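Note that this complex is displayed minus one protein chain, with the remaining chains in position.
Entry: subunit A
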């Protein structure tokens, strides 16, 4: 979860990766939606079947209360995926608006907003998130809020840079000349032109958001048992060295989801970003 600031140069141009990404993510999304159709209930306990290793009846085994791990992993996608998506979308919009305003108006607004961005970026984000969650009390919503507060700066930086370029375009000048308001220019002339790069960043970012969301729950700061959030499930199985399946399968779900988002992100970048297309 600390790995977000690093660059992710892609290998580019590999549709196979994009398709794998879409397939993997499709499985989790469909699984999360169709979870109630699973043969066992979310909290259905069969104490006499506790710690059953993976078998045909329980493909991912059962946990300490005899609950079916497979069913719980499917339900878990609802929490982890929706938290990551919410944080990235909200942070993306918040960061984009900040960056657009800073880049378009320039001057002291730019100075102020970008200094704030720099400070939040220099700040150890996980420590900040931990402090916020602890202060607000743990829970999914608070974990999301804490992530949101540290998640927006890269979007603001990108949006500002793009806005600076777009602002000098003739069509912006033309809009000004026909008496378009600042808000109108920002929304109608600038936003459509910077949106594709924001979408690329957001897709690549989703993998990190999934790991961070799960990591916070693992530490007991996000979702707490009995919520079947993936990170919380890994945490619950942490001490069970003999019953490895309790922690292994939810963790595998996180791993595959992150892989899926990374593949998809690379694919979307190749599609939308002409500069990336020429790269090997």
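Things to note:
Note that in this section a contact is a pair of C-beta atoms (placed from the backbone, for glycine too) under 8 Å apart; a residue touches a chain by one contact, two chains touch by 3 or more; residues count from 1.
The rule we apply is simple: contacts and distances are computed from a predicted model.
For the chain that is left out, the UniProt protein name among "Response regulator", "Cation:proton antiporter", "Anti-sigma-E factor ChrR" or "ABC transporter permease" is "ABC transporter permease". From the set A:23, A:47, A:119 or A:187, the residue in touch with the chain omitted from the display is A:119, counting the whole complex. Contact with the chain that does not appear here is found for just one residue of A:31, A:77, A:215 or A:228, A:215. The residue touching the chain not shown here, chosen from A:127, A:141 or A:169, is A:127.
Take subunit A: the residues that touch the chain left off the picture are 1-3, 5-9, 11, 115-116, 118-120, 122-124, 126-128, 130-132, 134-137, 207, 211, 214-215, 218-219, 231, 234, 237-238, 241-242, 244, 247-248, 251-252, 254-255, 258-259, 262-263, 279-280.
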